[in-house]
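Handing you a structure now.
The complex is shown incomplete by one protein chain, all other protein chains being positioned as in the whole.
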Amino acid sequence: MQKAAKLPERGVEMSDEKQLLRAYGDRRGDGMIQLSFTLEVAPGARAREAAKRFAELHGIHEPLVASMEEVAPGFSLFVVYGHSQHAVDLATIEVPELRTEALSREVVYARIQEKLGRKLVVVGACTGFDAHTVGIDAILNYKGFSGDKGLESYKCFEAYNLGAQVENEQLLARALAVNADAILISQIITQRNSHKENAAAFIELLNQQGLRDRFVCLLGGPRIDHKLALELGFDAGFGTGTKPGDVASYLVERLA
Amino acid sequence: MQKAAKLPERGVEMSDEKQLLRAYGDRRGDGMIQLSFTLEVAPGARAREAAKRFAELHGIHEPLVASMEEVAPGFSLFVVYGHSQHAVDLATIEVPELRTEALSREVVYARIQEKLGRKLVVVGACTGFDAHTVGIDAILNYKGFSGDKGLESYKCFEAYNLGAQVENEQLLARALAVNADAILISQIITQRNSHKENAAAFIELLNQQGLRDRFVCLLGGPRIDHKLALELGFDAGFGTGTKPGDVASYLVERLA
Amino acid sequence: MATVPVDEGKVRACRELAANIARDVQGYINQHTSVGVERTILRAYGAEGADAEGAPLVNLAVDRYKDAGLLDRGILYFVGRALLGGSRSVQEAAEALAYGDLDTGEGGPSLEEIREALRQPTIDALARIDGARDQRDALRASFPEAPAPHKYVIVATGNIWDDALQAKAAAYGGADIVAVIRATAQSLLDYVPDGATTEGFGGTFATQENFKIIRKATNEAAKEYGRYIQQTNYSSGLCMAEIAWMAAVEGLDMLLNDAMYGILFRDINPCRNFVDQYVARRIIGRAGIIINTGEDNYLTTADAVEKAHTVLASQFINEAFAHNAGVSDEKLGLGHAYEINPSIENSFLFELSQAQLIRQIFPQHPIKWMPPTKFKTGDIFQSHVHDAMFNLVGVMTNQSIELLGMFSEAIHNPMLMDRFLSLKATKYVFNTAKDFGDEIEFKKDGIVAKRAVQVLDEALELLQTVEKETIWGAIARGDFADVKRLRDGGKGYKGVVARHPEYLNPLLSLLEGDAKGGEAAGTGG
Partner (left out) sequence: MATVPVDEGKVRACRELAANIARDVQGYINQHTSVGVERTILRAYGAEGADAEGAPLVNLAVDRYKDAGLLDRGILYFVGRALLGGSRSVQEAAEALAYGDLDTGEGGPSLEEIREALRQPTIDALARIDGARDQRDALRASFPEAPAPHKYVIVATGNIWDDALQAKAAAYGGADIVAVIRATAQSLLDYVPDGATTEGFGGTFATQENFKIIRKATNEAAKEYGRYIQQTNYSSGLCMAEIAWMAAVEGLDMLLNDAMYGILFRDINPCRNFVDQYVARRIIGRAGIIINTGEDNYLTTADAVEKAHTVLASQFINEAFAHNAGVSDEKLGLGHAYEINPSIENSFLFELSQAQLIRQIFPQHPIKWMPPTKFKTGDIFQSHVHDAMFNLVGVMTNQSIELLGMFSEAIHNPMLMDRFLSLKATKYVFNTAKDFGDEIEFKKDGIVAKRAVQVLDEALELLQTVEKETIWGAIARGDFADVKRLRDGGKGYKGVVARHPEYLNPLLSLLEGDAKGGEAAGTGG
């Protein structure tokens, strides 16, 4: 007869402060993760074993090859589950986090009025060969994003959107011409790290001309985060789901 | 002007003999793999960084956190892509492979007639608490699997299917009673390795009674492979997609 | 709503045949009891707890009288005598039965005196069921009704505390119903484990304490998310009736409960199973619990194209058995499933047809729609798409309760992320195709319509045969699920006992009210 162990009630809430994170599949500490990958080997017993070993090399304990299928002649796709042996110590992770409080349109207006006494001028573009304007449009254009209207809609912003495929030189020239306070760069294409290169090149250009301090520089895009933007020499980075209001608030905090 | 490098034509076939397997995403050697896992941390910049580090611990280079979503209060699910640094040397992988040629029904019949001069007797069951009979039924019952009729349909087999939830002792008693040549065990449930324990316990029972050599012992189920079956003390293992004909052929090769 | 042609005359004929089939069995049921039934009754009167080995008191008491050949009178007969003999409570009485001197039942108080001793305990027993029902229904009524199909997910960590955490996570993800899957081994245990449990593979033991823990968690979640979360478990196996009672008093909303599942899939003895299901359903009916029948399982062992009609035929039979036990149509969640081989051309149309047919034939019933499982493979991506098509049929045909498919079905019990992603995908399909079913009509004489006609015709034919050969014969022949079982085979037969002419079970009598199961004469009073 199965004797039911009576544990002290642990409750259903997350318990005490923990810093060591392991993957959670079904129970705390089980380390379960899912992987999929393709190896250049036809399906078979050896391929299955190769996939297991491959998973094990990643620190996966007791890998289970759930699926093995030929996806091209001589290539097999594997779906594997297993117990990851790794743990991340959350305590050691410090990331710069943008912690701008979302300000109301009124507050934004009041502060810019008060501190600057003029409109805050921003110039934005999607640079290099990147033609994905939807992101920068969402931030700058009247229409905005997800119901939040863009900077163009604020009385206290003067927003120039140069659109897609803008050369860094062009962007800088325009920023100087309109006496911009901030420059907003969007980078969507990330293949071969083109977003990093394009963005870094712009900062490099500013540095060369001794203009880095003249502008607040923002970088945005689906693969951008604040940390990366700082690394590339920008003042702040904005990723997926950014709303125009977030950008307005940040600029006010910085400039007004 | 982009100068197009003219490489010598490599052709579209897989090239020369390679033993070192890396993951293949889009190009040879890119090492791309996909992972998904849950960590007990709410979404945010720190969580994203934790996920990256977690992936890196597995030997994933330049991990990209494609998705981060709260799947339970305080738990985030991540989908990550990245370049695995690991490679498996195929040359070092030796796995026992069942290489029975598929014999026609006529050949099976002829060989059993000739060598044994009687029917080959098999007893099968799904043992322990496992009640999944579809697999063993597929092998033994007339109906068969995927159009391949089961052993019951062969003139030269006498097949007993004891069904589900059969105790090891019961199975052995029956095998002795009908003077079986082979014992077929099916194990579907694998949670907490119950399949391994159940199967190993049966071999242990045979060993205890000095009966291991009396029967050819086959193990089957979706998480069984030949290698595992051998490790557990069986003569052969059969996994997903096994057809009755495969089992018939194997038994003939072994016994007739 | 797009409809398929349904010949109401044939439906009526099916119902009549099914009523006859069940009536025949009801005669047997009314003359028998079982160790499971008696333990249930003893629990219902208040006996609880287990000994140091974990053996429940009700098992010890009932087994003792069973082994002594005395159980035919009903355990309450001896409880009544013990109460008259000095036990101050049913608990004390049960302990006396378990550990005291064996009462051979001879001499002593009259049957009338015994009945009188049981009068208040019977009232209390019934009040407990009613009270739990009212409490649950009151809480439920305080939330808005969720739109159908209700999203049903499974939790199965083996550890009740992890289950509770994941039940709340499921609610967070949008589940309407949370089931805690039972440990693989439980349905063949002839006792219900006691207390909270943290071990169990393939699932978590169904125990009264575990029910409480999950009820607490789901009620907390309901308050947190403003949606009532239904709780379900399994009233199935050798303890079908006991679990029904535990679920009733712990306020569960739903139970997997079938007139034949145990016979076919757990090799439980048919007699035992029929006797137990009757009493289980009497309690379930009283408690206002929705049952989910198990015809979906047939399609895991039999072919879903060829044997679709067996599902429908069995649903009529399950319905008849349930009616006999006082379960109303509104609580009858007949089970069916999306199990056609996905490589079959137009299989989606066949699934759609069956789903719509069942919907129309059982319009009042909270029918339960089960996801693809058998043809799932380890390719989790493909599996997710397979489930999406299933979800689409669910919302198109307005299924009542939809158990969500999991992309990891062929691999493991659902993990936290699997369940979340399944809920997410289901919500998407339900929302994006919300009124799709209302937007279309099926072509006359098209694939969908013809298939529906064919399935009903075949079900009618099968029911005609079953009526002739009785259910015992049909089961022996493998009519359902391609599984053959003999009347005196299977597990738990020894636990069946023919009732004494003076068999005593006042609670059951109360539950039966005037309308005893079927029309056969019974001796349950």
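Quick notes on this one:
We just call them A, B and C in the order they show up, numbering each chain from 1.
Everything that follows uses one rule, which is that contacts are C-beta pairs under 8 Å (C-beta built on N, C-alpha and C of every residue); 3 or more make two chains touch, one makes a residue touch a chain.
Since this is a predicted model, take the numbers as computed values, not measurements.
Here the missing chain is touched by one residue of C:C271, C:A325 or C:V448, and it is C:V448. Remark: the omitted chain is touched by one listed residue; of C:A425, C:L463 or C:V483 this is C:A425.
When the full complex is taken into account, the listed residue touching the unshown chain is B:L64, out of B:A42, B:L64 or B:V121. Annotation: of B:Q34, B:T100 or B:T240, B:Q34 touches the absent chain (contact as defined above).
What chain C contributes to its contact with the hidden chain is residues 2, 342-349, 379-382, 384-389, 392, 407, 421, 424-425, 428-429, 431-436, 438-443, 446-448.
Hidden from this view is one chain, which touches chain B at 1-7, 9-12, 14, 24-28, 32, 34, 36, 64-67, 69, 79, 81. By the touch rule set out above, chain A reaches the unshown chain at residues 36-38, 69, 71-73, 75, 77, 129-131, 133-134, 137, 143, 163-165, 189, 191-192, 194, 222, 240.
Convention: only the chains that are shown with their structure count from here on.
One finds 49 Å separating the Cα centroids of chain A and chain C. If each chain is reduced to the centroid of its CA atoms, chain A and chain B end up 40 Å from each other. Multi-chain contact residues of chain A (touching two or more other chains): 24-25, 28, 32, 34, 36, 64. Counting only residues that touch two or more partner chains, chain C has 158, 165-166, 168, 185, 377, 410, 412-413, 415-417.
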